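Only a single protein chain was left out; the remaining protein chains are all shown in position.
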Amino acid sequence: MVVGLEHFLILSAILFSIGLYGALAKRNAVVILMSIEIMLNAVNISMVAFWRYIAPALMTGQVFVIFIMVVAAAEVAVGLAIIIAIYRSRETVDAEQIDLMKW
Amino acid sequence: MTTPLSGQDVARQIGEHLPDAVTDFDETAVFVKGEALLEVARFLKENPELGFDYLAAITAVDFFEHFEVIYHLTSIKYNHSIVLKTRCYTRESPTLPSVVSLWRGADLQERDIYDLMGVAFEGHPNLKRIFLWEGFQGHPLRKDYQSAT
Amino acid sequence: METGIAISFWILAAVTIASALAVVLFRNIFHAALFLVLCFFTIAGIFVILSADFLAAAQVLIYVGAIAVLIIFAIMLTRETQRGSPSGRLRLPALMVGLLFLATMVFIVVSTDWQVITEIPDQPTTSAIAQALFSGEEGFVLPFEIAAALLLAAIIGAIVLVRER
Amino acid sequence: MGILEQFEQWLVNYWPSWAAYLVPPLVAFAILSTFILVVVMAFIYIERRGIGRFQVRLGPNRAGPFGVLQPVADAIKVLIKEDIIPAKGDRWVHWLAPIIAFIPALMIFAVIPFGHGAIFADLNIGILYIIAISSLGIIGVFMAGWGSNNKYSLVSAMRTVAQMISYEIPLVLSIIGVLIITGSLSMVSIVEGQHVPFLLLQPLGFLIFFLAAAAEINRTPFDLLEAESEIVAGYHIEYSGMKFGLFYLGEYTHAFAISAIVAILFLGGWSGPFLPPALWFLIKVFSVFIVLFWLRSTLPRLRVDQLMGFAWKCLFPLALINIFITGIEAIIWPNFPWQLLILNILIAALLIVLWSGFFRVAGERVSFERYGRGIAKGLALTFRHLFRHPITVQYPEQRLTPSRRFRGNLLVWDVERCNGCRACARMCPISIIDIETARGDKGLVVERLEIDFGRCMFCGLCVEACPVEALFMSRDYEKASYRRELLVMKKEQFVAAEKRPSAYAYPELEAEMPPQTLLAPPKGGR
Partner (left out) sequence: MPLKTEPVMINFGPQHPSTHGVFRMRITFDGEVIVDMEPIFGYLHRGIEKLAESRTYTQNIPYTDRLDYLASMSNNLAYVMAVENLAGIAVPERAEYLRVIMAELMRIASHLMAVGALLNDMGAFFTPFMYMFREREKILDLFEMVCGQRLTYNYMRIGGVSQDIPEEFLPALKRFIDEMLGFIDEYDQLLAENEILLARSKGVGILPAELAINASVSGPMLRASGVKWDIRRADPYSVYDRFDFEIPTGKMGDTYDRYWVRIQEMRQSTRVVKQAMEQLPQGEVRAKVPLTLRPPKGEAYARIEAPKGELGFYLVSDDSANPYRFKVRAPSLINLTVLRDLCLGWKLADAIVIFGSIDICLGEVDR
């Protein structure tokens, strides 16, 4: 059973949907962030799969993965900062209770 | 040489400021009434020529009919020393004014005397037992102390 | 050689999906975070199968080394572990959206025929990536500088947000 | 063509292809891990003996010849000890933490070249792989701190993680300086690219890497982790038995890994004139480790905030400047001639002097601006102590003769001279001598004599009080027993006991006593 491009794409689709479910269903903000990380990683897998099977000569696939990693790191840093700031003033990280822009 | 001041002329100097404070004196010590202890101590500390800024030791001795509390004072500036004594005659709960406000060094020493000898010092920031545990009955260094055994 | 890669792919895929599910479904957040670390690690394994070695090392370094530690620090600072991570009223609709998305993606992947190139690119990718990133005309120099600026903004933003006044 | 590939070619024509593909790495892994464990055992042994020598004492020499089996004895002890899991702690996290703390230290060795072809997997991203794996240890520390459900261990886990993260950045940046010169990430090419050891070409890079690596593996002066004077034993307080063994082994394996990396990056790996390459590599690794524990035996510990300040305010900017300078040098002299080392050392010295001006402690500038001369003098002193004769006394085999007036823990009683006057019983501060006398023919005769040596404090007052010189202190000091009543000596035991009186309070006895062995005998004396 040779491993082809479809296997990797289906794997990344499954991971993306798990992340999507987590992001939408969970109330704890930190878990939402974790799920977003899984979605980004799913995209990474598909990018590298495309580079490996479709265009090994052109390195654009890998370069895009590096940029996704940069964005993911920046997003986690700022996201966690916001969560901690909210936690400090509202004593909760429950997504449903944080629903006002100004309090 | 730390010259011990003679009890007599220190008693005379105290007598000028606080007439009825001094009860007795001998060649090295001055006996003072319990109530006037704080004013005498303040006088001895703040007076420019005496300047007793260093409290060397506080001791309590149980003479059955009275407790004697002895303060050894030294002046680091003039390098002379004096012994200040007070007596309290009540036996159940003898109390003396605390000198912690003048010399911080008296803090633990007064707690030590309260714990082992039973002489209370009112005005002391946290007068608690220092060596024995809170629930201990009696004061062991008293001559009439009967240990539990 | 081929079957070796196939076996390791199936193992890694199974572990990745299991740990991703664990991250989503576990109530104890600290365990969820640890499974997230396992998930990142296995994804690095998948990159190795796709013979993108530089990316695998970068993935371990950036995700496991930094982002996972950051998330664990956040968990420690918010001390929400008693109530864990309950799932809100949107449980069912979220599940529906997830499955719908999965179905369409699988259909698309299976139906299109990809012009696949089968031979394995085995020369090291580090120099190739560097070439692609920094070479003159068609390189990604400008996006690289913008990414640097983005990171700087993110760091300063995070510090300002969390600094104790 | 590494040894592994040759082994695979040879194996293919015997076994099926998938076996030939899988077996060599497993065999190599087995050999590698046993080799590592043996070297780690050697490291533990060398450290304990070495620190002993620095402190003018012998160090362990009981287990096996010269104490060589001491690490083995430690391992067995740790294996036997009971494994305690804290009750309310997080069982799985607690159980998993030592494994995650130990595995990365072992995985680093996959890319370390011990000789020409002797490398487990010659990845072309060698050094990047090492940095990625070494950042895994942080997760293990976190899990240990969290899983033990103990206030001290949580505080120390957070401190250690903060320290490891803030020292990882200067670690990585100082490696970039080396990479600019070699141009490739693979370890083998780094070693081959070192015609001049990078220690000389990159002095600042070496210093930063060495200090950051020392902090990464929690060695003094950054050993915040087991700051026993502060937070007792750091995050592995709640660990005992094999789990603590794993942590202990992990610490030394990480130290071995770091010394190996320093040897490869800065001292030229296996290249060396006459000796075989693998031997050169081991010599360099052991010398780096000796410097590591030489530091440990001399320097006190930095406080938490000073530690962080040192990383961010001193190592990080210096690493950036180092990369900047190496970059310029790469443009001007692309092939890095060896004369460059003079320039680099000058720049490094200048930078350290300028940068240490930043350090201000409590309003008074710490004398860093004398560029660490104090630390150097301290190190020189401990080095000189290596050549001094250790003063350890091997007790049971080697016995010191006590002083002539030694007050040993026994009394010598002379029945004839004693006239039963009970002066000694009255003089004893804790009255442990009880004597019963009866009227004998010429005066009192002692019927019963009991001295309780369990309570005696050997003050010697009874010996001084005896008017007829019947009581002596003894010169032996090994009287002990497991039951208190055996310590009470009766009259018959005194009579039967072998008399070895000491000359305490009897100066005339001193003549025939052996002289006391002194730690520093007088000049010309014994």
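Points worth noting:
Note that the chains take the letters A, B, C and D in the order they are written out, and that residue 1 is the start of every chain.
Here is the rule we go by: contacts are C-beta pairs under 8 Å (C-beta built on N, C-alpha and C of every residue); 3 or more make two chains touch, one makes a residue touch a chain.
All values derive from a computational prediction rather than experimental measurement.
Touching the chain that is not shown, out of D:55, D:271 or D:287: D:55 (per the contact rule at the top). Touch with the hidden chain on the side of subunit B covers residues 1-2, 53-57, 59, 61-62, 70, 72, 76, 79, 83, 103-109, 112, 116, 129-133, 140-141.
Along subunit D, the points of touch with the absent chain fall at residues 51, 54-57, 151, 220-221, 223, 227-232, 296-306, 359, 361-364, 366-368, 370, 372-375, 377-378, 380-382, 385, 391, 402-407, 427-429, 457-461, 464-465, 473, 502, 504-505, 507, 510, 515-516, 518-523, 525.
We adopt the following convention: only the chains that are shown with their structure count from here on.
With centres taken as mean Cα positions, subunit D sits 41 Å from subunit C.
Centre-to-centre separation between subunit A and subunit C, using Cα means, comes to 6 Å.
Rounded to whole angstrom, the centroid-to-centroid distance between subunit B and subunit C, based on C-alpha atoms, equals 76 Å. By the touch criterion stated above, subunit A contacts subunit C in their complex at residues 1-11, 13-22, 24-28, 30-31, 33-35, 37-38, 41, 44-45, 48-49, 51-54, 56, 58-60, 62-63, 65-67, 69-78, 80-85, 87, 92-96.
Within the complex formed with subunit D, the subunit C residues making contact are 1, 3-4, 30-31, 34, 37, 53-54, 57-58, 60-61, 64-66, 68-69, 72-73, 76, 124, 126. Interface residues of subunit C facing subunit A in the complex, by the touch rule stated above, are 2, 5-6, 9, 13, 16-17, 20-21, 23-24, 29, 32-33, 36, 39-40, 43, 46-47, 49-52, 54-55, 58-59, 62-63, 66-67, 70-71, 73-75, 77-78, 80, 83-88, 90-91, 93-95, 97-99, 101-102, 105-106, 109-110, 114-117, 121, 125, 128-129, 131-133, 140, 143, 147, 150-151, 153-155, 157-159, 161-162.
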